[in-house]
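Only one structure is covered here, and it is reproduced in the block below.
Shown here: the complex without one of its protein chains, the others still in place.
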Amino acid sequence: MTLRPLGDYLETLRTTTPLVHCMTNYVAMNSTANLLLATGASPAMLHAPEEVAEFTAISAGLSINIGTISSHWADAMLTATATAQQNAIPWVLDPVAVGATRYRQTLCTQLLAAKPSVIRGNASEILALNGLASQGRGADSTAATDQAVDAAIALAHKHACIVAMTGESDWVTDGTQHYRIRGGHPLMPRVTTLGCGLSALVAGFVAANRDSPLGATTAALACFAIAGERAGSNAQGPGSFQVALLDALYQLNPEDLTTHAQLETIHAA
Amino acid sequence: MTLRPLGDYLETLRTTTPLVHCMTNYVAMNSTANLLLATGASPAMLHAPEEVAEFTAISAGLSINIGTISSHWADAMLTATATAQQNAIPWVLDPVAVGATRYRQTLCTQLLAAKPSVIRGNASEILALNGLASQGRGADSTAATDQAVDAAIALAHKHACIVAMTGESDWVTDGTQHYRIRGGHPLMPRVTTLGCGLSALVAGFVAANRDSPLGATTAALACFAIAGERAGSNAQGPGSFQVALLDALYQLNPEDLTTHAQLETIHAA
Partner (left out) sequence: MTLRPLGDYLETLRTTTPLVHCMTNYVAMNSTANLLLATGASPAMLHAPEEVAEFTAISAGLSINIGTISSHWADAMLTATATAQQNAIPWVLDPVAVGATRYRQTLCTQLLAAKPSVIRGNASEILALNGLASQGRGADSTAATDQAVDAAIALAHKHACIVAMTGESDWVTDGTQHYRIRGGHPLMPRVTTLGCGLSALVAGFVAANRDSPLGATTAALACFAIAGERAGSNAQGPGSFQVALLDALYQLNPEDLTTHAQLETIHAA
């Protein structure tokens, strides 16, 4: 199955403005909402056990990020992901720093049982999630992306989902088809929670393009890669970069995305 | 009773820098604090049951926003609003997405018992709060402002408060006198939590101008409308818009506000 032109996925996102229920960390909430609004999705953040299932059920997509997790949030996330699974609502798991503590590993195991549509992480997180040794510390990736490709493919097979592994270049795989996306800018890791925001944006793209989670995920990553490159071209540092990134996502049009995405099909061994 | 020139309310805000106790959602906290500081009020965020009453009692105003509500926060909000009522401290209710879940409806009913000075919401929220059917989903408004004017007036009567309904144009009513404020910019809904921040700014204006909550609320909305228009005139997208909005609120002077506010008195049927 080939992907549609990537701009088609963005076009659908903009036309349908999917409501994305975001359960994310405190650091990322504001920037995630702004990244989604700039691109064309409609974010909503809430997490109370009294309402979380009710709200997930009326959402088009769900994004789960464990960055500043605590037990009340973990319980609510398990409720939300179960609701998503029951209602066939696509959802994305961002396993922040899963290698860093046992608590995160246990929680991710529980979350994976509700079958995410997509897992989005850096190489350290993908390695850790796949049960391999990892030197993960905090949210930074210390393992090279290429070394983790095998882990990504294995994870995609194991959980029958898309795996998006981001870093200097990004990988997307459903276990069978693999794509590499180039672009972005060295300032991106100097702005906090861009990866968290990207995970929620993937949820938006997949929600708007339910027939093709692989293409939708690839399109979301390509948006970020192109917007990041453009934002970086005039930025004086991470402050002006963050501002320019939101503007670039807003200005990016579907034809641009189709034309400028640096996408390669990868033939894995 | 006629309003004072709108710049007078801003002048008083700047002179007295009212301490505004903000209990708001996680997404909005940082941007709300920055909007208040830029305009000239003094925000403080805290919510622990051990201290919330003590702190509300020394504040000039209180702003309550239920965006990312949970039971601990709800309890603390009820304590804070009761304290405000007992001490005659003006307070503002922002009923975020009240139409979306039963939990929010129950909480808002409880909060309304402490008699807010002002309710600030979009048309969907005002309709839902007034008990009418609404298609609210998340924080976005899907009902046209004009259709909700009757609900705003009814709500103002029912709770003996000001109702500020914001959207493409804004309405302020105390149930008897009605004003429309025009201005703003199409990029405003593309930046998250501006409405939440505006609610807290209304609390600051009303705290600084206790003799005239109707005029103070109108002035706060007019500040936002003018600053939004100016910010939008050079913005390249939502990133640069948000930066320019803070700068414009900071630069706005009282004479500007009086002269440039697009204010109409409305004679309702």
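Every chain is named by a letter (A and B) in the order it is written, and numbering of its residues begins at 1.
We adopt the following convention: contacts are C-beta pairs under 8 Å (C-beta built on N, C-alpha and C of every residue); 3 or more make two chains touch, one makes a residue touch a chain.
Not measured: the values here are computed from a predicted model.
Of the candidate positions B:Asn30, B:Thr79, B:Ser169 or B:Gln262, contact with the unshown chain belongs to B:Asn30. One of A:Thr12, A:Ser31 or A:Ser59 touches the chain omitted from the figure, and that residue is A:Ser31. Listed by residue number, the positions of chain A touching the unshown chain are 25-28, 30-31, 67-71, 97, 100-104, 137-140, 189-193, 235-240, 242-243.
On the side of chain B, touch with the chain left out of the figure occurs at residues 19, 26, 29-30, 33-34, 37-38, 42-51, 54-55, 58, 72, 242-251.
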